[in-house]
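Note that this complex is displayed minus one protein chain, with the remaining chains in position.
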Amino acid sequence: MLANWSEILEKIFSYTLIHDGFVATVPIFYACMCAVISRQANIVNIAAEGIIMFGAFFGFAASYFTGSWICGVLAGMLIGVLVSWFMGKAYLNYKVNIFVVGLSVNMIAASGTRFLLNAIFGANGNFVSDKVQAIAKVNLGFLNKSPVLSSLFSGYAVTDLFIIPLVIAVWYMLYKTVWGLRLRSVGLNPMASMTAGIDVRKKQMQALLLSGACAGIGGAHLSLGYSCFFIEGMSGGKGFMGMAAMQFGNANPLAAGVGCVFFGMSQSVASRIAPWGIPNQFVSMFPYVATTLVLAITVIIQRMKRRREESALVGKKA
Amino acid sequence: MLKVKSEKFETTIRIVLAFVFSFVLFGVVIAICGHNPIDAFYQLFRGGFGSKFNFGSLIEDFIMILTIASAYSLTRRIGYFNLGLEGSFYLGAMFSAAPAFLLPDLPKIVIIPISLACGFIVAALYGSICGILKAYYNVNEACTTILMNYVAMFFCDFMINNVWVSPGSPIPQTPRVQENAMFAKLPLSPSRASTAIFVAFLVYIFVYFLTFRTTFGFKIRNVATNARFSDTVGMKSKRVVLATVMLSCGLGGIAGGLEVLGIYGSFIQNFSQNSAFQGIIACLLVNNNLALVPLSSFFISFTRAGGSGMEYYTGISSALIYTVTPLMILFVSMEKMFDYKRFFRFVRKIFVRNKEMNVKE
Partner (left out) sequence: MMKILYGMYPIDQGEIFLNGEKVDLSKYNTHSAIKHGIGMVHQEFMLVKEMTVLENIILGVEPTKRNSKMALDFTAARKKINHYIENYQMNVHLDRKVLNISVGEMQRVEIIKALYRGADVLILDEPTAVLTPQEADKLFEILDIMRKDGVTIVFISHKLKEVMAISDRISVMRGGKYVATVHKSDTTIPELAKMMVGREVFLDGKRSMVEVGEPVLQVKNVYVPSERELSKNRDISFMVRAGEVLGVAGIDGNGQSELGEAIAGLRPVEKGEIILGDKVISNKAPHYVRDCGLAHIPEDRNDRGLNKEHTVTYNLVAAEIGDAPFSKYSIISEKEMRKVSEERIERFDIRPRDPRNLAMGFSGGNAQKIVVARELGAPGKKLLLAAQPTRGVDIGSIEGIRRLIDKAKREGLGVLLISADIDEILALSDRIIVMYEGRISGEVVNDEYLTDEKLGMLMLGGEADAKS
């Protein structure tokens, strides 16, 4: 029995897990960057899910018509920006509750892509075509001799690898540039930013557009890099997972990145466990529970700290 | 002096305009796709009302949507964005089924209330997690409810795969509930519409009555508009928020119970497919005007039934109508989008200008 267990564990936690886990993580990463950027401007953007759907469809369609994956990715990005612009208009100019906006966008995306798929390609539910060019994969031939190394470092799509500079770039933008400093100040204390002469609404709009671009690329990656087909509802909660990862990392792109890996890994571990008949639901559930706990514990600690500071029993002249 | 009426009038105008605008858009898109819009509308109606079966499936959806919309309306009023209804829908469904296959045979009048109460309690407890975090610690509910939804779904998935297994069925599900626990069917066969519709209406009336006729509703309405005022005059606003969230989630659980005891007869994997969001749409569509909720719920279920009818007869994807409804929500929520006062002013200006021109001539 014990031998059996160790064998199973070996199969689950083999080196291929890193490759699989990373690939499973990437779409979450894109959604997470979307959530991070808008959260830094104090907007809880639940529309990542919908923008990913839009990005996936339009990226796929663009690749179909032009035969170039670069056009596909650009189209995904563009539609992401466009949708975000509409969201920004509705939220900032017409004062619609941001959750209502996000929810509507998610629903419009879910059924709108299904409709367009039917209207343009005449397909129901899913579509595969030879005309679609998938995102190029980076194969490092010299590693072929070692299966371990080639599995670890080779065979990733361009957009898989792009996520690494993207995360670093987002981090750099937020913490090391003028733009990021102002954006964060808008998110944390709009009043203080205003007295420092910053246009709050403009900054929030910029954040939304940028986060839309991230999610849009993520969508294109989903239909062209992660897989090479379009299927309705293919985002499958990845947008929400990205948001949860953002919560986990408290909107810091690097910490949120750790959250993404956490979510992606537990997903692939869960899918590897399933064939052995071991209940995999708890593994899948784990990151969600952990994130909720992290959220709850942070606020409770903050609350206790504030209570101590406000106490009349301590401090001067006590 | 400002009165309540003018605001209500404005909202109603906005709803009507959003409705008209969306359907014009709907027609235009259909025309672009090369179909006859009039025919499409006709088929849409036939899909909803054409036959006993069509109308029956409309009612099937209506039961669930009305219950969820009523439940959602409670939390919407206090500004709590309760996406957790999806999770409570799952838990309510499963735990309503549980007594109905675990307990020995009982008469209808006993087992159905027990089942629904069980679903209600579990769903309300589930809702209390996010409710406490929101009311006492001000944690953003949109984040926590989404997380907890997944927890609920994975939990249900675990239960039907490992604990309450129905052996031999192709899709994972709980064992079938006893026949007595099922609601009697309405005479709309072959559809599965059941007498659960009366429970749905009861829930709606309960929510309406609670909101507008009881002290608790009075507190909800006060907390909704000014929580600090409510605290000052002696309403415990935090407790009101928590109670409202729990109640709303509990009613969401009842919606799940009605789905299982009215239609399926057991809790089946992935039976929901974001059903709770349909109810949320129905509530948002009328800007949380409770009097109009049955109408909008009926409208949403009509678009669901009619949409599939339209797809069947004309080949236009039903997805189109699902795209139009959330679009309508956006239009309804945009405060200045349909500013009828400005419109009237604009019209008057044109008239005045014409008059001036006439005078000059």
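Here the chain labels run A and B in written order, and each chain numbers its own residues starting at 1.
In the analysis below, a contact is a pair of C-beta atoms (placed from the backbone, for glycine too) under 8 Å apart; a residue touches a chain by one contact, two chains touch by 3 or more.
Being a predicted model, the structure only gives us computed values, none of them experimental.
J.: Would you list the chains present here that the left-out chain is in contact with?
T.: For the complete complex, the undisplayed chain touches A, B.
J.: Using the touch definition up top, pick the residue from B:162, B:189 or B:214 that touches the left-out chain.
T.: Within the whole complex, the residue contacting the unshown chain is B:214.
J.: Touching the absent chain in the whole complex: find that residue among B:57, B:222, B:272 or B:297.
T.: Checking each option in B:57, B:222, B:272 or B:297, the one touching the absent chain turns out to be B:222.
J.: From the list A:193, A:211, A:268 or A:281, pick the residue that touches the absent chain.
T.: A:193
J.: Tell me where the left-out chain touches subunit B, residue by residue.
T.: 1-4, 213-219, 221-222, 225-226, 228-236
J.: Across the whole complex, list the residues on subunit A that are touched by the chain not included here.
T.: Looking at subunit A, the ones touching the missing chain are residues 176-179, 181-182, 184-185, 188-189, 191-198, 307, 310-313, 315-318.
By our rule, only the chains that are shown with their structure count from here on.
J.: Which residues of subunit B touch subunit A once you look at their complex with the stated criterion?
T.: Counting only subunit B, the residues touching subunit A are 33, 81, 83, 129, 133, 137-140, 142-144, 146-148, 150-151, 154-155, 157-158, 161-162, 274, 277, 280-281, 284, 317, 319-320, 322-323, 325-327, 329-330, 333-337.
J.: In their shared complex, at which residues does subunit A touch subunit B?
T.: Counting only subunit A, the residues touching subunit B are 44, 46, 90, 94-97, 99-101, 103-105, 107-108, 110-112, 114-115, 118-119, 124, 237, 240, 243-244, 247, 279, 281-282, 284-285, 288-289, 291-292, 295-296, 299-300, 303.
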